[in-house]
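Only a single protein chain was left out; the remaining protein chains are all shown in position.
Letters A, B and C name the chains as they come in the text, with residue numbers starting at 1 for each one.
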Amino acid sequence: MRTFLLRRLPSGLLVLLAASFLIFLILRLIPGDPATSLAGPDAGPEAVAAIRARLGLDRPLLGQYLGWLGDLATGRLGPSYAIGGEVADLIGDSLGATVELTLGALLLVILLGLPLGVLGATVRRGPVAVAVRALTTTVLAIPPFVTGVVLVLVFAVTLGLLPAGGHESILDQPDLGVQYLLLPALCLALPSAAILGRYLKDGLERALAEDYVRTATALGISRRRIVLRHALPNALPPAVTVLGLQVGQLLGGAVLVEAIFAWPGLGQLAEQGVLRRDYPVVQDLLLLLVAVYVAVQLVTDLVYTWLDPRIRWE
Amino acid sequence: MSAVLQVRDLKVEFDGVEAVAGVGFELAAGETLGIVGESGSGKSTTALALLRMLPAGGRISGGSVELDGQDLATLAEPALRSVRGRRIAMIFQDPMSSLNPVLTVGRQLDEAVRAHGSAAKPERASRAVELLDLVGIPDAARRLRDHPHQFSGGQRQRIMIALALAGDPEVLVADEPTTALDPTVQQQILRLLERINRERGTALVLISHDLGVIAQTCRRVLVMHQGLVVEHGRTEDVLDRPEHPYTKRLLAAVPRLAEPSTAAANSTPGPEPLLTVTGLAKTYGPRRRPVTALGGVDLVLHPGETLGLVGESGSGKSTLARALVQAHAPSAGEIRYRGEPLTRSRAARREIQLVFQDPYSSLNPRMTVGQILAEPLIAHRLGDAAERAERVGELLTQVGLEPDAADRHPRAFSGGQRQRIGIARALAPRPSVLICDEPVSALDVSVQAQVLDLLSGLQRELGLAILFIAHDLAVVRQASHRIAVMHRGRLVETGPADQVVTDPQDPYTAELLAAVPQLNHRSPV
Amino acid sequence: MTTLAVGLRRRRLLPAGLHTLRGTAGVLLVGVVVLAGLLAPLLTDADPLAQSGLALAGPSGAHPFGTDDLGRDLFSRVLHGIRTDLLISVTAVPVGAVLGCALALLAATSRGADVAVQRVFDLLLAFPGLILALAVTAVLGPGRWPVVIVIALAEIPGFGRQLRAGILVQREREYALAARVGGASRARVLLRHVLPNAVDPLIVQGAIAFSLAVFIEGAMSFLGVGVRPPEPSLGGILSQSMAYLSTHPGYAAAPLLVVTALVLGLTLIAEALNEGIRR
Partner (left out) sequence: MTSLSRRSLLRGSVAAAGLLSLAACRSAAESGDGAAASAGPRRGGTLSLATTIDYTPSLLFAQSANTLVQRLVFNTLTRYDDQLRPQPELATSWQPAADGRSITFKLRDDVLFHDGRKFTADDVIFAVKNLQNPVRSAQLRSTAATVTEFRKNGDHELTLELAHPVSNLFDLFEFMIITDSATVEDAVAGKQLIGTGPFRYGKRTPGSSITFTRNEKYWNPGRPYLDGVEIRVIPQADSLVSSLKTGQSHLSYHVPGKDLAGLKGSGQFQLRPYDTGSGAYYIGVNVSAEQVKDKRVRQAISWAVDRERLVQQALGGYGLPSAAPWPKSSPAYSDANATHYRHDPAKARELLKEAGVSGLTLPFAHSNTPDGTAIAQILQHDLKQVGIETELQPTDSPTMQKQLISQTMPALWTLSHGFAQLHPATLAVSAYPFNEAKNSSHFSSPGYTDIVQRAWKRPDSDSAEAKALYQQVTDTLLDEAFVIDLAIGGQIEVAGTKVHGATLNKFNYLNLDDAYLTV
């Protein structure tokens, strides 16, 4: 495992460095600047100049970039420009919310995707097969923001079962937190669950066509057991890779879902940050997202090797 | 003797196409029956039909399979499941793919045991150890936690047998159980099957393309051809006095170890070495724990000579072949062609060509045969389009195919024809050396004989030097002037073909020779 | 047994996949939507941009799908919206595919390049797509090009990773070694032998990519960074209609139906092709 990490870490750091440069560059390329946003709609040039100087935006770009990297290296994130508060606190708070959402969604992805995949691969005919196929395809065919709005309309506005949006920490108030979490997590999870289900189905079908399944059948082992105990463990490793990719998508896709459900997560913070040109927040946040993604990939690979004994590291 | 298994007029269809057209036999308790036939004869389909485990699209379209009077062909699925593994079990060809790669051997044995009994966990565990012991896996208790990939090929097949025995069945169907194994390991597995048959009274149905394997193991034999049983009888009767013309042809095509080399009739090797290999070594893997594939091989090949190279899988034969065609760089040592180091001469690349074992994966499925044959010509800038087309036609004729084959894709050809295409491709740039890496191992005996004929004809005609790699000693003896024996990356013995077979100098060679299944029936006790 | 399996494998891949019920349904759905878009000027003479005081009207003879919040004919807008989406996808998806494939081929040249290319894919996947969309649009100004660029960027890793995996598998096949031994250069082996055998999954990816393109366009419109108004696009109409979902559900129905039909069709095609390939 150590050698595995040692092999992967340098390239991961390289990705982060490249990402940091890109992020910095893109932000500076975006028109509009933090000082004018901060100054308000009717500010005069002297106010803007004063704010520019205070934020250090009058320094040369390279200096700003290196300064940022230096701050990162020493762990100082500093205050935000426009949103208010320390960047570390802002990111910390919204990271918590996003992790909650992502984990909730991930759980739903697994809970929905697993049966979808298994049923899809094993039930070939009949109403169940039709329902499974219809569900996987239509879920993928409807844009996520439509799903979100419809979910709110049905479960919150019409039925009044669940809140329309907002966030309550699941750690502080588990019972309320779950209710707030359910709809956005579901909205986020549905497409990914369909994708996972489809990959799992493909994997299971492949596994079920393998010789070892024939062996198990010849031994008189029941179909159910063959599917769940023999074929599924083989179909899981590739599905885990897909799941890992999906986690990345969940983090990124959360922007939209967070907007629809007023979920104060990283996506919202990033959008706010971009909209107000709050450079420190956006820079640190995007870099964090990239880092999380890289880490998730790493974990995915680790889980893969753990699930597949053939390629387990020494 | 009462019949435990009674098969009557069994017919199997695949999407309307008849694959088995009426097979009948009976099997007494404790008996051994061999089913022999070439690919497409329907022998494996018959085996699967016995447990009604036909793949999708296939169905039993007629006849019956009665196990103690119970017709498996019509039995309901749940009842069938309680029969499978419990009363009739099956062993498959490839022990690697037939074992679940992600489950431990213990888990798989446990699954097999619990499929037919509700024994408690500790009992099942001790039963698993017992089974592994039975099939001769050393240190059984500890190895339950290992995964299939941690066992050798022979051990994996032993585990397969252990799985099949978990339900203590009366009938064991073994479908090509030793085909993927080396001769020495094959020998051990056959002995194990014999022992199980002897000690436990399990009736055995052994399916194989190899008459030697059947001869050695089974009292009775069934010869199948095109979905039909063409001959049926006691093994020694069928082998010694074949009645059906097909059986006669089949027996004639089987290479026999006792027959002397025919290579001298093709050509007389020239005196000057064409290819000289000195101290060739190749290691793989990380620097700290290298795996040695070749450990210093010295070899010479003369013009017009066929040098047979034999050895078990993993002995380094293919590594050597690939080093010779510069598919990879050796770690040490040198290869000279006509005295020149190989790496320096581009022309030498053209002079040494390779024929592959697998006639399926070695031809690009996306290209027509014509394109495949023209590729080496283009690569070596030989001729223009018209000249290349002409050469393609010439090559096809040379290997015994029609020139219009050029327009078709490889999938339109049978295995033997594909191997001819592979040979034609190797011949395209007019090489002087042909490296044939197990060129006939994937082919049926009758086709094998034809390809061997083709190769010797080409040698006669073109004066080619051939490095003929194979694991079948009988084939090698027949085709080669000299034989080199390879073991663990080294050549242990090199000598004239007949001498190596009749008077082996190295104990390993002797061991190899002893493991070759002979056609003279050695009835199991 | 073996000959049988080979026999099954011999069937032609593409048509075989599409000849299934699923494949035909998919082609039909996509075909109808695409045709409706292409023939938009023939199917309706209503100007998709003409406004009127008649806002949010239900379906009628003059307006088969009703009108939108600015009194524009929805039928015409949806049809012209299909055109916009087609135009965007037809530009963006091939660009993304070509770039992705080029990177995958580059990765096949050396170990170092492989690591670098993989990290590029990681980077593209890691960068939150919608933030990228906001940024690209902010830099370039709104319009079709930012949408095309964002979609193309988003498609790169999908195609690239798929092809890279295919190349890795195919490169180990014996025919590749055979070509090499036959004297073909590395580039020739890669391009002439390995590549044609590794592209099959890309066709499936292509179908998926088109549906992704429609979604990205929609999401960008939803965030206000889509195609330049008043040009209609499916995502644009759909996201505008969301505000009226509870009061005027008919407004959302038409664009939603079209998007769903399009993506459903593409998905069905992808599935059918996938089965065809695997067979």
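Keep in mind that, in the parts below, contacts are C-beta pairs under 8 Å (C-beta built on N, C-alpha and C of every residue); 3 or more make two chains touch, one makes a residue touch a chain.
Just so you know, these numbers come straight off a predicted model, no measurement behind them.
Participant: Among A:L9, A:L61, A:L111 or A:V299, single out the residue that touches the unshown chain.
Facilitator: A:L111
Participant: Hey, which of A:G75, A:P127 or A:G160 is the one touching the hidden chain?
Facilitator: Among A:G75, A:P127 or A:G160, only A:G160 touches the chain that is not shown.
Participant: Write the list of chain C residues that the hidden chain touches.
Facilitator: 49-51, 53, 55, 69-71, 134, 138, 141-142, 224-225, 228-230, 239-240, 242-247
Participant: State which residues belonging to chain A touch the missing partner chain.
Facilitator: 30-34, 36-48, 50-51, 54, 79-85, 90, 93-94, 97, 104, 107-108, 110-111, 149, 152-153, 156-157, 160-168, 175-176, 178-180, 182, 233, 259-262, 264, 268-269, 271-272, 275-277, 306-307
Criterion: only the chains that are shown with their structure count from here on.
Participant: Based only on mean CA positions, could you tell me how far chain B sits from chain C in angstrom?
Facilitator: Distance between chain centres: 47 Å.
Participant: Would you please write down the residue numbers of chain B that are in contact with two or more other chains?
Facilitator: Nothing qualifies.
Participant: Hey, which residues of chain C end up touching chain B in the complex?
Facilitator: 1-4, 6, 8-10, 173-175, 177-185, 188, 192-193, 196-197
Participant: What part of chain A is in contact with chain B in the complex they form?
Facilitator: The contact residues of chain A facing chain B are 210-212, 214-222, 225, 229-230, 233-234, 237, 307-310.
Participant: State the interface residues of chain A toward chain C in the complex, per the touch definition above.
Facilitator: It is residues 11, 14-15, 18-19, 22, 26-27, 29-32, 137-138, 140-146, 149-150, 153, 157, 202, 206, 245, 248, 251-253, 255-256, 259, 267, 270-271, 274-275, 282, 286, 289-290, 293-294, 297 of chain A that touch chain C.
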